[in-house]
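Quick one: the structure is below, questions incoming.
Note that this complex is displayed minus one protein chain, with the remaining chains in position.
Now for chain A:
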Amino acid sequence: MADIVDIAVGAGSFNTLVAAVQAAGLVETLKSPGPFTVFAPNDEAFAKLPPGTIQTLLQNIPQLARILTYHVVAGKLTQADLATVDSVTSVEGSAIRIDCSDGFEVKNATVLAPDIEADNGVIHVIDTVILMG
């Protein structure tokens, strides 16, 4: 099996995410044993952000890293694990609302593909970039 980064690179639909993770210098972290749960926005999710948002973040790496670490939770949490909780605390420090009552929703994003297993954790693909607050 491959780690979280390799799976994202291999999938081909996470080009923006992978570029952002590389720019923010988080590759090594996400290749470490972890384990992590990553809510991974696909390319369409990033494309929904208004123009300029990504450009400003790419110019400011610590700020970009903060947004990205909001998408990561410590520990390996599958959909079944998440169904038992209302919220989880991200690596960034803020809470992420979880709603499994009707489908599988993370904050205001819907999970498109849950439980993609990796060596060092699990990936849930989401359709919207989630933000703190």
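Quick note on the criterion: a residue touches a chain if its C-beta (ideal position, glycine included) is under 8 Å from a C-beta of that chain, and two chains touch if they have at least 3 such contacts; residues count from 1.
Operating definition for what follows: contacts and distances are computed from a predicted model.
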Its UniProt record identifies the chain omitted here, from "3-methyl-2-oxobutanoate dehydrogenase (2-methylpropanoyl-transferring)", "Electron transfer flavoprotein subunit alpha", "Ni/Fe-hydrogenase subunit HybB-like protein" or "CO2 hydration protein", as "CO2 hydration protein"
I'm checking contacts with the chain that's been left out. Which of A:Gln22, A:Gln63 or A:Thr78 qualifies? A:Gln63
For chain A, residues touching the missing partner are 49-53, 55-57, 59-60, 62-67, 93-94, 102, 107-108, 131-133
